[in-house]
Each structure stands twice: as C-alpha cells, then as structure tokens.
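Right, chain A next:
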Amino acid sequence: MSELFRVEGLTKNFGGLAVSRNISLSMPAGERLALIGPNGAGKTTFVNLVTGQLQPSAGRVVLSGEDVTGLGAVRRVRKGLVRTFQVTRLFSEMTPEEHVTLTVLQREGKASRILSRFTGNSEVAGEVEGILATLGLLDVARRKVGEIAYGQQRLLEIGIALALRPKVLLLDEPAAGVPSSDTPKIEQALERLPPSLAVLMIEHDMDLVFRFAKRVVVLAAGEIIFEGLPSEVAANEKVREAYLGNYAYARSVA
Partner candidate 1 sequence: MQVIAQTESVAAAPSTGSRWLRDVTGVILIIAAGLAGYWLFPDNLALLTRVIAIALLVLSIDLITGYCGVATLGQAALFGAGAYAAGIACVNGVTEPLTLIVIGAVAGSAAGLLMGTIMLRAHGLAQLVLSIAIVQLFHEAANKASAYTGGSDGLAGLTVSPLFGVFEFDLWGQTAYLFGLALLVVVFVVLKFIVSSPFGMLCRGIKQDPIRIRAMGSFVFPVLLKMFVISGAVAGMGGALAAISTQVVGLDSVSFELSANALVMLVLGGLGTLYGALVGTVIFMGFEHIVSSINPFHWMTMVGALLIAVVIAAPGGLSGVLERISGSGRGKKGGRA
Partner candidate 2 sequence: MQTILSIAIDAFAYGMALFIICIGLSLTMGLMRVVNLAHGAFAMIAGYIASYAARDLGLGYAVAIFLAIIGTVIISIPIERLLYRRIYGKPELIQVLMTIGITFCVIGITNYFFGPTLKTIPLPGSLSQPVDIGFKTIAAHRLFVMACGGVVAGGLWFLIERTDFGIKLRATVDNAAMADALGVRTQVVYAISFAIAIGLAALGGVVGAEFLPIEPYYALRYMVTFLVVVSVGGAGSIPGAVVACLLLGAVDTTGRYLMPEFGNFFFYAAVIAIVCVFPRGFFGRAQ
C-alpha cells in the first residue's frame, strides 16, 4: 500500500524532560491504527505534535509526500490533517447543526462571508444533514450542545472532523467519558468512517481497540516500544511490563 502519512524521528523536550523520543511511524490510506500506552506515555503530546499545536524539538511530519512540519495548526487542517479532542471542545450554546454548518462553510472558504445568512444556508444544508444522519444526531440537530448527552457530544466531535474531509484523522480517546451503554454508538460511527481515510486512534478501552484496529502501536515514556498486529500485543513482553501492568487501572479510569 502506498504511504499517505509519515512521521520521522519526532522528538519533543520540555526543558530537560523528553516527552516524545524519536517517534517514527507511517500510515497508508485506509489505515486503522490504535496508539495505546499507559497514562503519561505522551500520546496526547504526540497528537499535538502531529497536528501542530506543539512544535517538535526535532523530526518531521510528512503528509502526501509534503513536509508539513513548518506549518501551523490551521494550515495542517487545511491540508487534511484533522484531530478530535480528548475532552470535547464544543460551543455549548450552539447546536450540532450550527457546528457542522460552520465547519463545512469554513472548508469551502465561505465562513468569513458577512452578508449571507448562516441559518438555513441551502448551499451546504444537504451535506450537513448527511453528516448528522450518519452519526445519528438528526434528532438533536437543533438542540444546544450543552443540553445533549455526552456520548452525542463525542459523536459531534467526530462529525466536525468529518466535515473537514480529512485525509488523516487523529481521534484522541473518542470514547473517553462515555457511559458504556453509549459506546456501541461510537463504535458504529468509527466503523462507518470513509474507507480511504487513514485513522489513528488513541484509546484506553482495549475491547474497542481490538475490534477497531488493524495495527497497534504502543507508546511508553515517550517511545514506541511495540508496533504490530493487535493479536500480538498481549504476547509482547515489553508491552506486558510497560502497559498491561497498568491495564486494570487504565480500564477502570476509562
């Protein structure tokens, strides 16, 4: 498979503390990769480095053969490198419909128009409705986000990301904080992601990881200690030591 996305030797030091050490990995189109590791392993830092919220101390981020390391977060999003947040960052007074509409308009370069109406914008209404329908959010499309269930907010995070038509999607714990009764909905949404999209998911819920991922990368203390098939993870000695020792704990947290 042809490579779509790659990081090379990504390193980040905060003062003397290395939170990411020489991380390299590559993803083809259609990838389903899970990034796991104990708390404090540097998973979210990795996402921040890849998406440009943080600048790496060393290393490169390459998307479709283009080095995007020097670009800021906004430009990387426009190139197709999109993330969701571990703790949802939504506008509590806007509706899901408004979130997705704003995102689609932004993607189309129409978000800074000052003299067209925002509500009932017929140009994008069809696409917005499509995205909300895929995620099962049509019922709550016109409720304020602050009033809808947390599981639905997590789905909306994914919806916003999809509205940007990403090439690479980084999901930072998409099921975190969601009651277990609602996890099937998240899982369903993950199954329906466009097949050609390369997805990297950070997740603590190992059941979800095993069902979703084709490949697993384990991060501990800022370093990759394992890379391989989900079925091989549990057997790996290093992983057992670094991660599965904390598995019960991590699971109770998630």
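FYI, a contact is a pair of C-beta atoms (placed from the backbone, for glycine too) under 8 Å apart; a residue touches a chain by one contact, two chains touch by 3 or more; residues count from 1.
Picked so that all candidates are chains of the complex that A comes from, given by their letters.
Fair warning: this is a prediction, and the values are worked out from it, not measured in the lab.
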{"item": "Chain A: touching candidate in this complex (1 or 2)", "value": "1"}
{"item": "Touching residues on chain A, where the partner in the complex is candidate 1", "value": "51, 53, 73-74, 77-78, 82-83, 85, 89-95, 97-98, 101-103, 105-107, 110-121, 142-144, 160, 164"}
